[in-house]
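In this view, the complex is presented without one of its protein chains, the others remaining in place.
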Amino acid sequence: MSGRTPDAKAADTGLKAWLTTRDHKRIGIMFLVATTAAMALGGVFALLLRLELLMPGETIVDPMTYNRLFTLHGVTMVWLFMIPVIPSGFGNYLLPIMIGARDVAFPRLNLASFYIYLVGAAITLAGMYFGAADTGWTFYVPYSTTSAAALVPVLLGVFTLGWSSVLTGINFIATVHTMRTEGLGWMRMPLFVWTVYGTSIIQVLVTPVLGMALMLIGFDRLLDWGIFDPARGGDPVLYQHLFWFYSHPAVYIMILPAMGVISDVVCAFARKNPFSYEAIVWSTMGITFVGLLTWGHHMFTAGMSTFGAGAFGILSMLVAIFSAIKVFTWVGTLYKGSIALDTPLLYVLAFLFLFIFGGMTGVAVATTSLDVHWHDTYFVVAHFHFIMVGGTISAFLAALHYWLPKLSGRRYPERLGRLGAAGVFVGFNLTFVPQFLLGNRGMPRRYFDYPPAMHTLNAISTVGSWVLGASMLFIASYLLRSLLRGEPAGDNPWGAAGFEWRTSSPPPVHNWTGEPPFERGAYDYTEGSPALEGARDE
Amino acid sequence: MSDLLRQLLMLPDPASEAAREIDVLHFVVLGTTLVGFLAVACVTAWWLWRYRRRGDRPTERVTGSRRLELSIGGALLTLFVGWWVVGFLQYLDLQDAPEGAEEIYVTGKQWMWKFAWPSGRAVVGVLPVPVDRDVRLVLTSRDVVHSFFVPALRMKQDALPGRFTRLDFRADRLGTYPVYCAEYCGQSHARMGATVVVLSAEDYADWVAGRTPATLVPLLKGREVPDVAAEGGLAAEGRRVMQRVGCLACHSLDGSPSVGPTLLGLYGSEVELQGGERVVADSDYLTRALRDPNGQIVAGYDPVMPSFEEQLSAEERVAIFEALRALGDEEAP
Amino acid sequence: MKRRDVGAFVALLTLTGLSLGASYVPLGAWGMAVALGFAAIKVSVVAVVFMHLARSPRAEALFALGAVVVVAILVLLAAADVMTRT
Partner (left out) sequence: MSEAHFESAERQADAARLGMWAFLVSEVFLFAGLFTLYGAYRAAWPEAFAEGVRHGAKMLGSLNTVILITSSFAVASSLRALQEDRPRVALRWLLGTLALALGFLAVKAVEYHGHVHEGILPGGHGHHFATLSAPAGQAAFFTLYYVMTGLHALHVVAGAAVLAWLAWRLHTGALDARRAHVLSNGALYWHLVDCVWIVLWPLFYLTGGQA
């Protein structure tokens, strides 16, 4: 390490120092800020969508505006928020610390990844605004190749975002393989690191396939190459194969790191080792690989062969088992623990309940004959929002509360935190439980209008979305306040044994002063645990 | 019991036996989910209270038993695979109408559903079907992907441009049931609806023959319904199409030899291809033959037929099939 | 050591010649299998000798092998759908 330069830079809080930083922590924070802003934007779109659906008939927006709004909502939430938020945000900040490294393997590439994200996001949003894309985030052909909207800018934007995702994945893979500190074997790594590693593998494997599929749509629109055009020997269903080969594993890109957050938080607040570390690790890797084989369950009614439907159906059942094992392991971790019901754990509980429901309805929609009724209805909308919002956003909020002291050195107000968590939970269920029932009744998704008989459920759902939105606003307000004026947290406010709590909060530029102390495991709460020593001192 | 559950879950009243069977699986799956959810919630709640934090004490290291994990995983997998078996068998039933099912052609286009009968009946937005009889819908699309969704029958199938997909059912309750388009298809996607009308056998026979039964009168108000008798049905239309695009220059309708095989008696018969493979000349074969004629050459003929992929609309293709089917009933000499 | 590279080079040229020759033999449906078989052997030679996969850390071999397997699954499952449609 070279002399005084790092320390001098640490003090440098100027804008230029931030924008040219190669410090993974700062890059992580910039990712968090950008993705959280994207979430707010996507949330506003969602609220507008729900507002239109408050009453049957055309109310606040015309059909085309509605179609553009749900496209914007989907694209923003998927590619600008959920794919990058936990891996590129928290992952960037925490992964090197958790493995005792001073930075990621390729810091410059890391910064490049952030700028690629920004450029991609700008192209996507500007493209959406000026091009008025209305295809939904799925870009199904031939609608996407014939729609009057200007689609190419959006395709280019998403393509660019994909490269940010791939580069981050490559960086993390190399980091985990080569930067672990002395003595930190694979089976001692924090579970969050495992899930980010699995996520990185998925990102590297599947993202280019989406990029190529989108490029082919672009070729069709710009040059009339018609590679999916039936009149020229093409097959629109094949586009769906390629799309879902990315987009189903993309669900795991969104949920795997969330599962990592849950694993770490549940251990910290139960002050116990995970019920079975190995089971969580192997199920993480299981989801990573079997998750690559299940994409066809999005296509049971799409004109796929019955053979295909059968094969993808049973493969999907397999992947559900890994998630189930994780759930049992989290619950098992509470057994004989020393449990504190602080806000992060409340979000873990919310995650658990919502994820069980989301996951089980996932098994239900993978059951072929049931899916024929539910496919493309609000049942599926509710199902994946249980996973995405109930799962990923709950985990995101858990992570935000759990690691806020690490990132900022300050604490959030516990009482307000619990209130916010309750609001999110109530608002969420109010929004999405009625949607299961709407799906059962047969309300298809992407409808700006519906029969009057479906009014009550839609109205409840819309009211729920307001509760959810207000709760998020409330949470944002107290978190921002505590960033500025929160109580100082000390280095390890939770008495957690995770490696990241063994350095100061926030950590110095190269994360550690001296050799990182990694002799005791990241989940060691037995007699003499360093975590409890710290807690007693306070 | 089932009716109560249906009301609780807000499922529409089913109009076929298959839909009722699917509902049973639906109840079992959601019921199991609920039970599992409650079990996990109870255990969690109990442990949350039982092991609440009382001061900063270390905890003992507990490692899960591998056998427990494996047996829970195995039991769940068995359960899920069981659902899959039942669900997949039911799924197969949705595309498995027996020989002689009533065939109706469905064409989706932005933003309406058009239905056509072999007799030449055609109408937009209203689909009369016979009660207690197997019906096969043959679906295609004129533009983008649409999806034909009848909640009361618990069934849905995408209609794709350039392809024919199938949907088989047997409605057993008279009444009208809404149809939605379930695959996003543009501006008026939300308004691309139709109505399935399950008619008694007599009423349906009337409809197909060109009369309008009383039950249909209000539904058909303001809709254009072509007269069957004047045009001679779909088969006659098919012959006109074949005349127009030039099929008859190379194929005879009366069994006489020509550049290509005769069309008399072709439909449903077994043909030998170049290379010795034998296939049945059904609508799948004919769809391919129109698209890629030289992919499956009948033994003894030259690969000279051009593709008609771009020249024929879905309706015209359907009309040709009907004409061939009518010819197929007559024996080749 | 250098002999290894030369050997691989000669082997690759030979395999290319054989593959080209085989394309003139009417093999029917086996033509594709034979041609891809030759390609698979050649890719393995390049990977193992030129790209030093044999002497690399296990992770790299695992990446390469895993990538090939997943691509094969993608191609096969999608093609199987097309081939089994009725």
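By letter and in written order, the chains are A, B and C; residue numbering begins at 1 in each of them.
One rule holds for everything that comes next: a contact is a pair of C-beta atoms (placed from the backbone, for glycine too) under 8 Å apart; a residue touches a chain by one contact, two chains touch by 3 or more.
Treat the numbers as computed from the prediction; the structure is a model and nothing was measured.
> Name every shown chain in contact with the chain that has been left out of the document.
A, B, C
> Would you mind spotting which of A:L72, A:L191, A:L205 or A:A496 touches the chain that isn't drawn?
If we include the chain that is not displayed, A:L205 is the one touching it.
> Return the single residue from B:A152, B:M305 or B:A323 that touches the missing chain.
In the complete complex, the chain left out is touched by residue B:M305.
> Name every residue on chain C in touch with the hidden partner chain.
These residues of chain C touch the chain that is not shown: 1-2, 5-6, 8-9, 12-13, 16, 19-20, 22-23, 26-29, 31-32, 35-36, 38-39, 42-43, 46-47, 49-51, 56-57, 59-60, 63-64, 66-68, 70-71, 74-76, 78-79, 81-83.
> Using the touch rule from the top, list residues of chain A that touch the missing partner.
Missing-chain contacts on chain A: residues 1-2, 6, 101-103, 105-107, 109, 166, 169-171, 173-175, 177-179, 204-209, 211-213, 216, 219-220, 223-227, 231-235, 238, 241-242, 245, 510.
> Write the list of chain B residues that the hidden chain touches.
275, 291-295, 303-307, 309
The definition used in the following text is that only the chains that are shown with their structure count from here on.
> Line, ring, star, complete or other: which one describes how these chains touch?
Here the contact pattern is a line, an open path with two ends.
> Starting from the mean Cα coordinates of chain A and chain C, work out the distance between those two points in Å.
37
> On a C-alpha centroid basis, what's the spacing between chain B and chain C, in Å?
41
> Where does chain C touch two or more other chains at once, residue-wise?
Correct list: 86.
> Which residues does chain A have that touch at least 2 chains other than itself?
If we look for residues of chain A contacting two or more partner chains, we find 237, 303, 306.
> Considering the complex alone, what residue numbers of chain C touch chain A?
59, 67, 70, 73-74, 77-78, 80-86
> Can you check the complex and tell me which residues of chain B touch chain A?
For this pair, the touching residues of chain B are 9-12, 22, 25-26, 29-30, 32-33, 36-37, 40-41, 43-44, 47-48, 51-54, 56-64, 66, 69, 72-73, 76-77, 80-81, 83-84, 86-95, 143-145, 147, 149, 151-152, 154-158, 160-163, 165, 178, 180-191, 309-310.
> Per the contact definition, I'd like the list of chain A residues that touch chain B in the complex.
Contacts found on chain A: 63-64, 67, 134-136, 138, 140-143, 146-147, 230-231, 236-237, 270-273, 275-276, 278-279, 300-303, 306, 309-310, 313-314, 317-318, 320-321, 324-325, 327-329, 331-332, 334-341, 349, 352-353, 356-357, 360-361, 363-364, 366-373, 375-377, 437-438, 440-442, 444-451, 457, 495, 524-529, 532, 535-536.
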